[in-house]
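One protein chain omitted, others in place.
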Amino acid sequence: MVQNTQRDQRRAADFVKRYNPPRIFGDFKWKHVVTVEQFERADLDILFKVATSLRRRVASHDPDVSQLARGYLMASLFFEASTRTDLSFQAAMRRLGGEVITPSGGVQFSSVYKGENLADTVRAAACYADVIALRHPERGASYEAAYYLDTLRGRITRQTVVLSGGDGIGEHPTQALLDLFTILDQKQSLDNLTITLVGDLKHGRTVHSLAKLIARFENARTRVNLVSPESLKMPREIVAYLNVRKVATIETDRLTDVIGKTDVIYWTRVQEERFENPTEYDAIADAFIMTPDLLAQAQDDAILMHPLPRKHEMGTPSDHDLLDEDTRSVYFAQMENGMFVRMALLALVLGLEV
Amino acid sequence: MVQNTQRDQRRAADFVKRYNPPRIFGDFKWKHVVTVEQFERADLDILFKVATSLRRRVASHDPDVSQLARGYLMASLFFEASTRTDLSFQAAMRRLGGEVITPSGGVQFSSVYKGENLADTVRAAACYADVIALRHPERGASYEAAYYLDTLRGRITRQTVVLSGGDGIGEHPTQALLDLFTILDQKQSLDNLTITLVGDLKHGRTVHSLAKLIARFENARTRVNLVSPESLKMPREIVAYLNVRKVATIETDRLTDVIGKTDVIYWTRVQEERFENPTEYDAIADAFIMTPDLLAQAQDDAILMHPLPRKHEMGTPSDHDLLDEDTRSVYFAQMENGMFVRMALLALVLGLEV
Partner (left out) sequence: MVQNTQRDQRRAADFVKRYNPPRIFGDFKWKHVVTVEQFERADLDILFKVATSLRRRVASHDPDVSQLARGYLMASLFFEASTRTDLSFQAAMRRLGGEVITPSGGVQFSSVYKGENLADTVRAAACYADVIALRHPERGASYEAAYYLDTLRGRITRQTVVLSGGDGIGEHPTQALLDLFTILDQKQSLDNLTITLVGDLKHGRTVHSLAKLIARFENARTRVNLVSPESLKMPREIVAYLNVRKVATIETDRLTDVIGKTDVIYWTRVQEERFENPTEYDAIADAFIMTPDLLAQAQDDAILMHPLPRKHEMGTPSDHDLLDEDTRSVYFAQMENGMFVRMALLALVLGLEV
């Protein structure tokens, strides 16, 4: 088959090596965002300051906010479902006064499914839009998109950047950014904080990226507890990455040992679709379930985070209701912060006057 | 299965009792709208006055209209298809200058279908949008949404209301509001009017809600003819509701007895998906078919309404063409009025200066 041949020849994962993402170094304008590695500590400060300011202005219905991105267009290309990331990016662009285009009926109904490749699809979107929010099931897809968008320079009248909304088991940079923003927002700083990451730390790209961002704060004396079943431990290179940057880590499969001495509890969802082995999935699905009883063991000023959506790793619907009432649960604020962080990122990448 | 358990434990229909919708009493601001029971006669007057004003301003392309909702966002969550309600809500928000977000590819492609429950989905949308237009196949879904949206108070920086776009065999309040608006618009008042409701009056939530609204006009001496096959009669409680409020009713299965003495003919579509019993469906599908010959028996100043879409309950496409040419057919104006009534509702609920 001709199409299969094409797919064999150009693999998204190859572009992780082939494409070198630009460092931000204080200047976001027209830079693709595909990995948290692009951000220095100072870049995070800039981003979060803008996000905080925009949050305040949205809350007070400042009419100037909805004029900032006037005349700019974002194309939303979601090759797999991700309601929160999708709605949050759309809301971010629209609250800035920009516009959003998306294939009617979703990309799954579009020409992509008639055999077109990613390189051509993102360049089609780039002919119409100024920024592309891309979600894709294959690792490296956002790198591939960035690579091919750069080939358009000088061929059309405008330029277009891609913001990754997550690519397979690869990266999900904006999720990690909003997670870190929420921790700093709730706890003011990372100094002397104990952060406990719980669940599938092997496949969870969110916790991988978050760990890398925490390591940006080298002198904060942050401690990170890594709680998972033995078979789903955090990859060695991430642990090493943390340790080299003076972040102390403890690895354990016993949550009760650490939950009482933790400032931030980061619960993760288990994404069945990321598992190649169903036995591994079953192991984790039953091992760590957050319940009101468990949360009762946490410190009074601890915060409970979760990237959502949640399934039974947070118990039954009745458990959900009880957890939601607990003031330590900040996952709704975390979700809302996602919009403000993405607004800030869009504003900086488009070079808007914020 | 874990998900099935979850679904068993939290049933949308339970929230019809558990959630008490706020009465409008002249103040629409930030109130959920899930049932026509929330509206007093005076509330209808306010709503329809605003709708009439907005209709005039849209017709004259008043540029200020498209500034009213600037900076506000509506999330459109349609868990079942309803082209008219969907497009009409979107158009309403956008003509006011507000923005709309909706899951790319529709909610059927979204995380909801991976097992997330309604309570979490509407709260996710609420983290990004100011108002949610919700269509759902289960009765009580909009009550459940309202209930859970209220749990977000104080947890995020903003608040969000839900407007029901119909929930299963439950309510479809905005349809009833636009229907009543159209009758008042065409006939000036309900005084001494004879209104004939025809078709499946058993399952037709639209005619249930409309009947309740007609009953708000207690001293109008309105008469309501209820025409249906014996097996698909209007529920007893609705007939009682009308009679208690001094609306005279006649129940019959012979349309020809009443069509010639009717000011308003309200034809209904038969929704096959609402029937549990296919025999009942077949009975109604063939029993009442509006044709040009039948319309010829109506008064010269009668009006023919239909919520649309229509199928063969309005005959063949050639019949459609002939009916459409008849000046008594007002269903296109009725459909357009839906946009203006929803604009008015959005404006009032968001507290805009109209």
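A and B label the chains in the order they appear, each numbered from 1.
In the analysis below, contacts are C-beta pairs under 8 Å (C-beta built on N, C-alpha and C of every residue); 3 or more make two chains touch, one makes a residue touch a chain.
Please read these numbers as outputs of a predicted model, since none were measured by experiment.
J.: Check each of B:10, B:155, B:172 or B:310 against the chain that is not shown and name the one that touches it.
T.: Within the whole complex, the residue contacting the unshown chain is B:310.
J.: Using the definition of touch stated at the top, determine which of B:66, B:231, B:249 or B:299 touches the missing chain.
T.: B:66
J.: In the full complex, which of A:152, A:184 or A:322 touches the chain missing from this view?
T.: Once the missing chain is taken into account, the touching residue is A:152.
J.: Counting contacts across the full complex, list the positions on chain A that touch the omitted chain.
T.: These residues of chain A touch the chain that is not shown: 2-3, 5-6, 9-10, 70-71, 73, 75, 99, 101, 103-107, 109-117, 119-121, 123-125, 127-129, 151-152, 155-158.
J.: Just the residue numbers, please: which parts of chain B touch the chain that's not shown?
T.: Where chain B meets the chain not shown: residues 55, 58-59, 61-63, 65-66, 76, 78, 81-84, 86-88, 90-91, 94-95, 100, 102-103, 105-109, 308-312, 316-318, 320, 324-325, 332-333, 335-336, 338-339.
The rule we apply is simple: only the chains that are shown with their structure count from here on.
J.: What angle of turn lays chain A on top of chain B when you fit their CA atoms, given in steps of 5 degrees?
T.: Rotation angle between the two copies comes out at 120 degrees.
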